[in-house]
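For this view, one protein chain was removed and the others were kept in their places.
Note that the chains take the letters A and B in the order they are written out, and that residue 1 is the start of every chain.
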Amino acid sequence: MRKTNADGKSWLISQAELEAWLDSISNARSLIAPRQVSGTVLYRPVSKINEIAWPGGRPGKSSASPRPVLSVKEIFFPPTERLFKIQKTGQEIHLEEAYPDWETVVFGVRPCDSRGVKILDALFLDTNPVDSFYARRRANTTIIGFACKEMGPTCFCTSVGGAPDDAQDVDIMLYETEAGYLAEAVTERGRFLIPAGEWRETTNSPETSITIEQFPVPENGKWPEHFNDTYWTRMSERCLSCRACAYVCPTCHCFAIRDELIGPGEFDRIRCWDSCAGANYRRLAGGHRGRPEKAERLRNRFFCKFYYYAEQTGLGNTSACTGCGRCIDVCPVGVDITEVLQDLERPA
Amino acid sequence: MNANPLMPTLGRLVEVRDLATEIKLLRVEMQNGGGADFQNFQPGQFVFVSAFGLGEAPFGIANAAGRGPLVDFAVARLGSVTTGLHELDVGDQLGVRGPLGNSFPMAKFKGRNLVVLGGGIGGAPLRPVIQHVLDHRGDYGKLTILWAARQPSLLIFTDEYAEWQAAPDTELHLTVDKPEDGWGHSVGLITQLLEKVSPSTRNTTAVTCGPPVMIRNVTRMLAGMGFAPEDSYVTLEARMHCGLGKCGRCNLGEKLVCVDGPVFSMAEVGNLLESY
Partner (left out) sequence: MSFEPKIIAFLCTWCSYTGADSAGIARIKSPANIRAIRVPCSGRVSPELVLRAFDQGADGVLVLGCHIGECHYETGNHRAAKRLPILQSLLTFAGLETQRLRLDWVSASEGERFARIATEFSDSIRELGPAHWKVPAEPRAVQEDAFTWGHETVPYPPMDFASKTEAIRRKAKELLESGQVGCVIGYELGPRQRTRPTFVYSPEDTGRLVWNPDCSHNLTSYLPDKLKAHSPGQPAPAVAVVVKPCDSRAINVQLAENQYARKQVHVIGLTCEGLRDKQGNMQARCITCQEAAPVVCDTLIEGDSSGFIPRLSSSTDETLVELENAAPAERLEFWLSQFDRCIRCYACRQACPLCNCPTCLYERDDSTWVGLGIGLNEKRTFHLGRAYHLAGRCVGCDACERACPVNLPISLLNQKLAGEIEKAFGFRAGVAVASSPIVTVLSGEYKED
């Protein structure tokens, strides 16, 4: 069922109008959209509209198409972020921080991706202390969502409380129609970006998206009883601890902090992505390695996604999984999150 | 615009003391007194100390506030950051971020007897508890300290034992795994010492810190002796990167050692220590 925070106004626009609008946006500020990068679709800055890898391949067509391999999380929480610069002169230290200039619009964001951003907000913005880098990017980015007409083969957003046309987490939502798009301003910021005077208002509602059958997902409170199951040893045998699943996930947020040498007496303190699936994630300097077994690591990853994260951030009975299915797409050995969830729900 | 919570405050190293083999005590004066945060840090809290250029790592604050303007950390040389800290000279600037984490509920301990068990460098975050009790001696009951190390040269704060023992109603028991010539105290693991000392559980709270194996064994033994989970506390170390509850690394089940701890009662983490 579609959920929306719209102020009630919708507009019908053609492909040409959409392109002209995006064009004007990219002239005034930075526009990020799905883009072909040597054969792989990723969110990247675009300066010309023909650089956009349109959902569906051709504008106006069905939207069951390759989504960007990485989620939109990399815009707000980039793989590497410089925290501050360090200058060491003799015994003295000088620290200098710099924030990137940031005024961005990101286009083509599916509800599963924008839901992921909202979930990250719970940790980076709504839990003290506020993460200043994430906050800055978040405050200066407008999200133009793009509803999915139908769910893809590995999608399961509806099983985790989402929907392919859920407009809650974006600033503007676009729905495909026969003649073009129906646009809704979901937030004030989105409203600001819409050239209301130029667009045709409408009272139409968007078509409901085609969903696939839901399956039950264990409630948060049910996870602790599965902690000691031997199931985890069996299902993790094929896992390579490669961490690809965590990196493409819209809500995995673990990071490492390091000082890197950039010149004589000059260092950058950076943070970069990391994942609990990696074998050395919990290695202590003395040599003790926590979670040495794959089963422990994979169990931790699932527990964090479906139980710990919500506990730590006060999200309530919600999982941190948005059902985007990217982890299923990229796993080289076929670990399938939907299989795990359904196995856990099955009576023993 | 929000302040960057990952930005350290600068401090200057004013004293370095050799505590034991490859373990040093660094005493730092915070720039501008470290601001409000550092005026009254509580026993059990920790900070991130930066050896700029190498990185930062978490260390329990090893002294009680109110004993002077300096902040103490005990650093065992094990990896690149700790080696960098060992190589600092007096007068060098370093970074300190904190105080972070929760603290021992000293108010709740008032009027109770305390058994403090420290293994190796795990004793460092317990020193503020001891110092706090000594500085407010009348507020607390009997203080029994069990202090252990693998060998005598690895015992820390040896020059303070006299002060501890001299305090009223305070006992200090030492043990090492491997004695050296002239060792006149117990030999064996801290669990064996605990068995020997056999403190009463009545109106007593136990506080433990040490390597993971020791924490597991000691807390199990304390439970067997009759210490209720609410009366048995631990302070845990964990691999951390941010210390603010954001980077996800230090979780113990749904708890994060850096924000829900590092001080926990066994009631909170008893069932989670298996994977520690």
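Quick notes
Simple rule for what comes next: contacts are C-beta pairs under 8 Å (C-beta built on N, C-alpha and C of every residue); 3 or more make two chains touch, one makes a residue touch a chain.
Here the structure is a predicted model, which is why all the values come from computation and not from measurement.
Residue A:I270 is the one among A:A20, A:L125, A:I212 or A:I270 that touches the chain missing from this view. Per the touch definition above, the residue from A:V248, A:C276, A:A295 or A:L344 contacting the chain not shown is A:V248.
Within the set A:E51, A:E207 or A:E266, the residue that contacts the chain not displayed is A:E51. By the touch criterion stated above, the residues of chain A touching the omitted chain are 35-40, 42, 44-45, 51, 69-70, 79-80, 153-154, 234, 237-238, 240-244, 246-248, 256, 258, 260-261, 270, 272-273, 278, 280, 283, 285, 328, 330, 332-334, 336, 338-339.
Even with one chain removed from view, chain B keeps its contact list with that chain: residues 54, 79-80.
Going forward, only the chains that are shown with their structure count from here on.
Chain A contributes residues 83-84, 86, 88, 91-93, 95, 97, 99, 123-124, 127, 129-133, 135-136, 253-259, 261, 267, 269, 271, 274, 276, 281-286, 288, 290-291, 296, 300, 303-304, 307-308, 311-312 to its touches with chain B in the complex. Against chain A, in their complex, chain B makes its touches with residues 1-8, 10, 50, 52-57, 76, 78-79, 81-82, 89, 91-95, 211-212, 237-239, 241-242, 244-249, 251, 253-254, 256, 275-276.
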